[in-house]
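Moving on, here comes subunit A:
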Amino acid sequence: MSLARDIVTIAAVSAGAFFFLAGTVGLLRFPDTLTRLHALTKADNLGLGLVVLGLLPQAGSLRDGLKLVSIWLLGLLAGATVSQLIARTARRRETAR
Partner candidate 1 sequence: MSIATLFEIVLVAVMLGLGIWTITVRETYSAAVGFIAYGLLVALIWVRLDAVDVALTEAAIGGGLSGVLLLGAAARLRGAEPRAATAPGKATRAAAAAVSVLTAAALATAVLLLPDSVPTLAPTVVANAWATSLANPVTNVLMAFRAMDTMLEKVVLLLAIIGVWSLASDNAWGGRPGPRHQADPQGILVFLARLLPPIGIVIGIYIFWTGANHPGGAFQGGAILASMWLLAVMAGLTDMPPVSSRWLRFVLVAGPGLFLLVGIFGLWLGPGFLAYPRTLAKPLILGIEVAMVLTIAATLGLLLAGAPERSVRR
Partner candidate 2 sequence: MSTVTVFGLCAAAAVGFGLYGLITNPQLLRKIIAFNLLGSGVFLLFGVVGRRGEAAGIGNDPVPQAFVITGVVVAFSATALAIALLLRLFQADGSTTLGSGTPPSVRSDPPGG
């Protein structure tokens, strides 16, 4: 039983790490702010979700599992807000030029 849990954890966390890597490659390779934001938020939200999913089998109790999920939701909220704010500022700077 614990072997199955460990396999799920390793698989999900590795997939999450791959998405983080993809997001970082997008950050480095895309030409302008908006496309970089797109790469970052899509990849990182999915990456964080997969890492949390992978850690859920290792959580000791239901409460710890709920805490992990709430971390993911808060990360989503913060990421969405900040990317919107950055995108609006970038768009405003573009049109001002």
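Regarding selection, all candidates are chains of the complex that A comes from, given by their letters.
A few points about this structure:
Here, a residue touches a chain if its C-beta (ideal position, glycine included) is under 8 Å from a C-beta of that chain, and two chains touch if they have at least 3 such contacts; residues count from 1.
The model shown is predicted, which means the values in this text are computed figures rather than measured ones.
The candidate from 1 or 2 that touches subunit A somewhere in this complex is 1. By the touch criterion given at the top, residues 74, 77, 81, 84-85 of subunit A touch candidate 1 in their complex.
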